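Excluded from the complex is one protein chain; the other protein chains are retained at their positions.
Labels run A, B and C following the written order; every chain starts at residue 1.
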Amino acid sequence: MTFFKTLAATAVGLTFLAGSALAQECAPSKWGADDELGSANLVSPERTLEASKLIKQGKSVPLGIVIDSSTPAFPPRGLSLQVVQPNQQGGQKLFAFNGNYNDDLMQLWLGIGSQIDGLGHLGENGLYYNCLDEKEISQITGLTKLGTHNIPPLVGRGVVIDMTKHFGVPALEAGQFFTAADIQEAAKAQGVEIREGDVVLFYTGWTDTKLESDPVAWVSGEPGTSEDAAEWLAAQNVMAVGSDTWGLDVVPPEKEGRPFYGHVILLKKNGIYILETMNTGLLVRDGVTEFMFVLGQARVRGTVQMIINPVALY
Amino acid sequence: MTFFKTLAATAVGLTFLAGSALAQECAPSKWGADDELGSANLVSPERTLEASKLIKQGKSVPLGIVIDSSTPAFPPRGLSLQVVQPNQQGGQKLFAFNGNYNDDLMQLWLGIGSQIDGLGHLGENGLYYNCLDEKEISQITGLTKLGTHNIPPLVGRGVVIDMTKHFGVPALEAGQFFTAADIQEAAKAQGVEIREGDVVLFYTGWTDTKLESDPVAWVSGEPGTSEDAAEWLAAQNVMAVGSDTWGLDVVPPEKEGRPFYGHVILLKKNGIYILETMNTGLLVRDGVTEFMFVLGQARVRGTVQMIINPVALY
Amino acid sequence: MTFFKTLAATAVGLTFLAGSALAQECAPSKWGADDELGSANLVSPERTLEASKLIKQGKSVPLGIVIDSSTPAFPPRGLSLQVVQPNQQGGQKLFAFNGNYNDDLMQLWLGIGSQIDGLGHLGENGLYYNCLDEKEISQITGLTKLGTHNIPPLVGRGVVIDMTKHFGVPALEAGQFFTAADIQEAAKAQGVEIREGDVVLFYTGWTDTKLESDPVAWVSGEPGTSEDAAEWLAAQNVMAVGSDTWGLDVVPPEKEGRPFYGHVILLKKNGIYILETMNTGLLVRDGVTEFMFVLGQARVRGTVQMIINPVALY
Partner (left out) sequence: MTFFKTLAATAVGLTFLAGSALAQECAPSKWGADDELGSANLVSPERTLEASKLIKQGKSVPLGIVIDSSTPAFPPRGLSLQVVQPNQQGGQKLFAFNGNYNDDLMQLWLGIGSQIDGLGHLGENGLYYNCLDEKEISQITGLTKLGTHNIPPLVGRGVVIDMTKHFGVPALEAGQFFTAADIQEAAKAQGVEIREGDVVLFYTGWTDTKLESDPVAWVSGEPGTSEDAAEWLAAQNVMAVGSDTWGLDVVPPEKEGRPFYGHVILLKKNGIYILETMNTGLLVRDGVTEFMFVLGQARVRGTVQMIINPVALY
């Protein structure tokens, strides 16, 4: 394979000329030109200690939903699981103690259900976070940079803002967006302060009301952030932004032809992680607005996204 | 499909006669005959509050290792990842803003690298935890009971016991086991108290010294717990037991013909979770013996195991 | 892994006692106690030469249908395909000549659409063809005997019998079965002689009329052979039997509680291959009753079934 890799590397070298022409369209990260972690740099002993003080009732809540082969997902994503009993066909038992065991294998796309978008998920003009060129990092066998396996545990203060309360509805509609002003107003009314390093989560009611009742509608659109909302959140230097929708950004988009541009603002321009299909209804119904957020995502080298289940502690 | 399922159900019904004959070989769970959670019932507000006080330095450490297609695993387990760029072939950019994105898919067995063993992983005489019969729960499309998606976040006090210090070696050898007495002695010498509801982790040096240097040896054997160690840990009512090895129990086994019997003791008989390939070297080298343990495993319905990355906070 | 394999082998050894108790329920193959090929032994220079003379018009017809991710299949079977462009992300071209290429990967169950059932597919009492015990051959990584990779090209005389003509309907209904007498009557009326070594195919109209119009109905039932039909076909020493249905046998079954028993008769008891979802409508509409049949199935070691596309030449 050395042969092919050498040739391929040469080809990559040649095409990089085109790549570098685009370099002006990006600014290096404030965390340094070599940084791959973005806002995960905001995890600090001080913030972790502070966040730990938010554990007052001793409660812990899973922010991940349960997914299976019928969970709707952005095409062509899907999931298939098999539970098997190796070496036990025909009722064979194993070892001297008549043992039996189940093993399991999956074929899945990682962008299903509750997921973290790594900084190599969405970009523009061929570039991802910190001017990293798709030609360089997006290898078929795994991202060579920005893989989610590199992200340290995202630990810090989490806040949840209830947009249904803000709009006075049981659930926002697909296409209904909330702006920076909406977020600030809602936060103020709900007594939530957004601080540097926070994990900011929204509750729109979308998943609670639509995922089971109308899965096709659930995945075909969603309420979400406007572009200026993403810009404003980025300006607060938050660590991650998430919602109880499959894609955070409003769909259909606020501005024609610019769906998911909030992803570019957060991931690519600011190195801020996106958390999708967060089960924030559990927090809202429990009257919680701030909590300690702990996410340890399974670490598979070079993954773009990962299915996750962050824990809210309060 | 209704047709086949009906017939299959009938077949299951018939064979259950044989199944129930074995029922005497198991005792219902102390958490009730319907319980599927086992020691996860030990998560409580009190313990979570107590554990949160162990966060003193504000540090957070990932206990999961990074895995990829070359990570050795119990056969026939394996992993394959592809990073792709849907709709972008030929350099196409998406949307009005020239967007680009990576997506990723995997084919993997879930028992690779850092993993949690659910209570439906290992049993004996056809039964799993709480007398659940393999004939009933071990469906090809996913466990109908004991799936890891049901496990609430495992949150509590974690302790790590350094067995290399106990034995005065850089790393234990494959086949070298430690007993209940060893654990008690080591814990005492290291100032570690093991309490109900704890997550008890061991450091053997096995993964730190062997995984990279000799992956075939790493997966072909391991140091680990003896049967009486598993019994004793279960008697302490711990929530989970883990180690920096791929299978916790000593391999080759302490008693001939009884490999992995500690799995039966912990999982099946006591509903205690097993955590494998925990990166405990990070804790030992940082001089930590107790910490807050937080695990939110990705929730896929009916999974037997899950690749994980618990977070140690201290 | 040697360790585990040794232990597992011992376990297998022990349980074989139970296995051998069943041995009386099977008769060794007429092709010898070591035979794995069954009726593929009927391929002979004489028959191949004879069959070649059936090529009179110079026509060739594919008997396989086109399948994709939406093709209904016996649960939990499914299929997923991805076409990717390795090393070309961002519009990169390869090599000095600006090359581009597509590659493709699939995750699939092999029993989808047009398929051959190998002799290790269906059995009874734990035994497959030639008294081969499931405990011995049905390994998780592939059949150790009876894998379809071993089957030589099935080459010989093919005949098609039009059961819609026999019953005077456009298509048979689900649950409608045809008996040995029906087959003999239809064959006689249609001028078809069934000979030793033949590949006998049926046309029921089921796939032509139902697969697209009502895929759920298509896979939930089917017209097909009765048990005595399978017995009679086996008595003719045919090489393979197929139909334009997903499972050959009538579903719901002729006899309660005995679905797919024709599979046992053909595969296990007689070593006769089954060909499913054969596109026999093409032959019937072209007025053909006999032809040269050529099947070269892709050879993957240890496969139970294989997706196929036999060629009818006439």
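Everything below uses one rule, namely that contacts are C-beta pairs under 8 Å (C-beta built on N, C-alpha and C of every residue); 3 or more make two chains touch, one makes a residue touch a chain.
Just so it is clear, the structure is predicted and the values come from calculations on it, not from any experiment.
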Pick out the residues on chain C that sit against the missing chain.
43-49, 52, 55-69, 76-77, 79, 81-86, 93, 95-111, 113-114, 120-128, 134, 138-143, 149, 152-153, 155, 256-261, 264, 292, 294-311, 313
Interface with the undisplayed chain - residues on chain A
1-4, 7, 10, 74-76, 82, 84-85, 88-92, 100, 105, 107, 140-141, 219-221, 251-252, 257, 259
Could you list which residues of chain B touch the chain missing from the display?
7-8, 11-12, 15, 19, 76, 78, 80, 82, 84, 86-87, 89-95, 107, 126, 133-135, 138-140
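Everything that follows uses one rule, which is that only the chains that are shown with their structure count from here on.
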Under the over-half criterion for shared residue numbers, do copies chain A and chain C use the same patch or different patches to meet?
same
Please work out the Cα centroid separation of chain A and chain B, and write it as a whole number of Å.
25
Whole-Å gap separating chain A and chain C, where each centre is the average of the chain's CA atoms:
45
Give me the residue numbers in chain B that touch at least two other chains, ranges are fine.
76, 82, 84-85, 100, 105, 107, 140-141, 257, 259
